[in-house]
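Reading through the structure tokens given below for one structure.
Of the protein chains in this complex, one is absent; all others appear in place.
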Amino acid sequence: MIFYISALLIIGIGIYALIIKKNLIKIIIGLDLIETGINLLIVSIGYVNGKTAPIFSKDVMNASLMVDPVPQALTLTSIVIGASELALAAAFVVLLYRKYGTLDIRKIRSLRW
Amino acid sequence: MIRKIVYGVFILIIIAAIAIFMSNYKFGVDKMDVGKYYLDNTVPQTGAANVVTSVTLFYRGFDTLGEVTVLFTAALGVAVLYFMGENKRKQKLQESNFVTKIGTRVVFPFILLTGAYIFMHGHLTPGGGFQGGALIATGFLLLYLAYEETSIDRKKFYLVEGLGGLTYVIIGLLGFFMKGSFLANVLPNGTLFDLLSGGIMLPIYIGVGLKVGSELSNIIDDLMCEVKCEEAGGEE
Amino acid sequence: MNIYILIFSYLLLVLTIILSILAIHVKDLLAAVIFMGGGSLLVSLVFLLLQAPDVAMSEAAIGAALTMAIYIVAVKKTEREDNDD
Partner (left out) sequence: MGINVIIGYTLMFIGAFFFLLSAIGLLRLPDLYTRMQAATKSTTLGAISSIIGIGLMKEDILIKSIILATFIILTAPISGSALIRAGYKVKSPMTDKTVVDKFKEKEGE
């Protein structure tokens, strides 16, 4: 149960950073936090009490003793895509800094709201 | 102040919505639907020991092809964004010390070897193409940090990356022409726990590992480059 | 789950939440990035305890190492202080 609660808390912290913070790098950190929290949520949905990792070995050949493999496969995809998205966002931040000389989104005029 | 309260209420509503949705799924209880099928049928159908790998590459191989495409698009986007900028900053980095240089020279081949081991044994042990590729890119990052004048040969990296992607698509097309569906298993399954088992997973994961490694190294090179970007040429 | 492993995972999760709060709270952006990387590493340990070794390896290699390198380069090329009000 505490896995769900802490995943939700991490997602909440990420959304807070995404909405409240004015610094571009802090906003990217918020995005990363949301991604981490959702990964934790999905993996903890797939966990089953007392079962082992879904990998057959010479000791464990019984398929009914394994946790759900589908959330883990989905999370694997999510982590890699998150890293590439983050690299793209960092490139955008560096370019914006070169053009405007600041990281504050209130001073970058075309992004003001 | 009033704005922060409004935002706080907004965040609470989102969290509560997810929590209410999650209350249908108790923690630690068996709630497998399709996972049951995968667990029961992985060994007879694919011959791989790692069920996660078989789900990623065998049952959902088309998704993984899309994922590789997303990664390629991101690398291309980073490269294009950096070529747009002027790249005039030429500040000198601090020279790293003796221990780091010698240690990097000793450790770097072992990092490459470990990465290759991880993506070649993806169907038997934990790990796979994405993890091994990321490990290889971390080795190149270490090289960049230790030796300031490092610059990878981008043409060769693009070649390796293209070959890795091509392996995936060609194996998929082979399945299409021989078995009638894209990414069908055209190779024999072999015996369990052998290196040459698991059908099409081994060549695909080798291709994915090389592709991810060279792609992430290219992203690191783009981020690290100070002036070298302009002379390297940017077409894919 | 074994009771000791459960207590250990509670500890890891509490530390992760503290590191996340610190990461969005501190003024120094480099420190924020390092807190973020530490949080990623602890989450990868939690994945290992949740019997997902593939995801744990992926998170440790990509989330904690490469992501942090990308962040640090971005901070180095821009500025280090968060001049929020």
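Going in written order, the chains are labelled A, B and C, and every chain counts its residues from 1.
Keep this in mind: a contact is a pair of C-beta atoms (placed from the backbone, for glycine too) under 8 Å apart; a residue touches a chain by one contact, two chains touch by 3 or more.
Here the structure is a predicted model, which means the values were calculated and not measured.
K.L.:
The complex has one chain that is not drawn here; which of the drawn chains does it touch?
P.N.:
The omitted chain makes contact with B across the full complex.
K.L.:
So one chain is hidden, and I want to know which residue out of B:V29, B:V99 or B:L196 touches that hidden chain in the complete assembly.
P.N.:
That would be B:V99, which touches the missing chain.
K.L.:
Looking at B:F10, B:Y25, B:F62 or B:F110, which residue reaches the missing chain?
P.N.:
Result: among the candidates, B:F110 touches the missing chain.
K.L.:
Under the stated touch rule, tell me which residues of chain B contact the chain that is not displayed.
P.N.:
94, 96-97, 99-100, 103-104, 106-107, 110
By definition in this document, only the chains that are shown with their structure count from here on.
K.L.:
Suppose each chain is reduced to the average of its Cα coordinates; what separation in Å results between chain B and chain C?
P.N.:
The mean C-alpha positions of chain B and chain C differ by 20 Å.
K.L.:
What is the distance in Å between the mean C-alpha positions of chain A and chain B?
P.N.:
16
K.L.:
Roughly how far is chain A from chain C, centre to centre by C-alpha average, rounded to an integer in Å?
P.N.:
That pair's centroid distance is 10 Å.
K.L.:
Spell out, as numbers or ranges, the residues of chain C touching 2 or more other chains.
P.N.:
1, 53-54, 58, 62, 66, 70, 73-74, 77, in rising order.
K.L.:
In chain A, what residues contact two or more other chains?
P.N.:
In chain A, the residues touching two or more other chains are 3, 16, 44, 46-47, 49, 53-55, 72, 76, 79-80, 83, 87, 90, 94.
K.L.:
In the complex formed with chain A, which residues of chain B make contact?
P.N.:
On the chain B side, the touching residues are 4, 7-8, 10-12, 14-15, 18-19, 22, 25, 27-32, 34-35, 38-40, 42-43, 49-52, 55-56, 60, 63-64, 67, 70-71, 73-75, 77-78, 81-82, 84-86, 125-126, 128, 130, 134, 192-193, 212, 216, 219, 222-223.
K.L.:
Mind pulling up the chain A residues that touch chain B in the complex?
P.N.:
Going by the criterion above, the answer is residues 1, 3-4, 8, 11-12, 15-16, 19-20, 41, 44-49, 53-58, 63-64, 66, 68-70, 72-73, 76-77, 79-81, 83-85, 87-88, 90-92, 94-95, 98.
K.L.:
Give every residue of chain C touching chain A within the complex, in rising order.
P.N.:
Touching chain A: residues 1, 9-10, 13-14, 16-17, 20-21, 23-24, 29, 32-33, 36, 39-40, 43, 46-47, 50-55, 58-59, 62-63, 66-67, 70-71, 73-75, 77-79, 82-85 of chain C.
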